[in-house]
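All protein chains but one are shown in place.
Up next is chain A:
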Amino acid sequence: MAIMNIREAIVSTLNAEMERDSDIILLGEDVVGGNGTAGGPEAIGGIWGTSPGLWKKFGPERVIDTPISESAIIGAAAGAALSGKRPVAELMFADFVGVSLDQIWNQMAKFRYMFGGKTKCPAVVRLVYGAGMQTAAQHSQSVYAMLTAMPGLKVVLPTTPADAKGLLTEALRGDDPVMFFEHKTLYGVKGEVPEGDHRQRFGEARVVREGGDVTVVACGRMVNFSEKAADAVAKDGVGIDLLDLRTTSPLDEDAILESVEQTGRLVVVDESPPRCSLAADIAAMVTERAFTSLKAPPAMVTAPHSPIPFARNLERAWVPSPQKIEEAVRRVLAFR
């Protein structure tokens, strides 16, 4: 096992997979970075540092700097996928799905179904998401729930370097469009990464810890916050079953239900506003399918129903915190 951070895991996975499969191409704004400037190509190597060296190695036909044109980027990925390639399109900020949503939602998500199952669309869209860097309302959103709601897309959110490798490899080898969410505050998170071929199947939640008293379901950065909450309540002898969803489409319903059937208590943590959210969806699913196991109403820990503010203290107030998760855990425990 090698120790690397999520950023390094992504670069090395792209590198290895592009080497393995010449159909994989990468396109996006500044994925090379510096084209047409005095510094020349690769002056940047990707705004998030997730594509350095790839242009030098695979050349401009496979690593394509695009103008700032999100519809064109995603649309070109869709067309290339229909034409036998495996494009990876990078959206520098997940918020920009708004600009390119038609190509994601009406086009690539629907091709297979609409064309009678006669085609596939093996495109991966990498979206950098999440609050925590004071990037405010248009550069911080967690739009995974919105895309999870769209049939035809698979939605993936790695929280460890090992999963970043395993899930990206799976995405690149599958034949469906995958929305691959990278939390901007998690790029530096380090961990062990299996060497060689490592694929993480979609739809299998990661059991982060088993405790038996309360089920906490989370994804992305909220998994790490939930761990802090679990540490805090552990001091009082409360054991948490913590599930990292890894993918929200497909959703590992069985793992959630199985755990809730044991604990009878559910807290869902979701870094987005509450209405029509992932938290609401999971709470409803559990209420419908495990009602008799429940000892307390499911609790949702979400952001408020507001855009994301800039000021540091306001942003901290907006993001679901370990404290709020801890409070929710104690609330469902106290319910009688």
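Quick note on the criterion: a residue touches a chain if its C-beta (ideal position, glycine included) is under 8 Å from a C-beta of that chain, and two chains touch if they have at least 3 such contacts; residues count from 1.
The rule we apply is simple: contacts and distances are computed from a predicted model.
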Complex member absent from the view - protein name from UniProt, among "Aspartyl/glutamyl-tRNA(Asn/Gln) amidotransferase subunit B", "Trehalose transport system permease protein SugB", "ABC transporter substrate-binding protein" or "Hydrogenase isoenzymes formation protein HypE": "ABC transporter substrate-binding protein"
Residue among A:G33, A:G46, A:P87 or A:P322 that touches the chain left out of view: A:P87
Touching residue (missing chain; options A:G49, A:G203 or A:P274): A:G203
Per the touch definition above, residue among A:T13, A:S51, A:Q107 or A:Q200 touching the missing chain: A:Q107
Contact partner of the left-out chain, one of A:V31, A:I44, A:I64 or A:V267: A:I64
Where the missing chain touches chain A, by residue: 25, 27, 61-62, 64, 66-67, 69, 71-85, 87, 102-103, 106-107, 110-120, 151-152, 154, 174-176, 201-203, 250
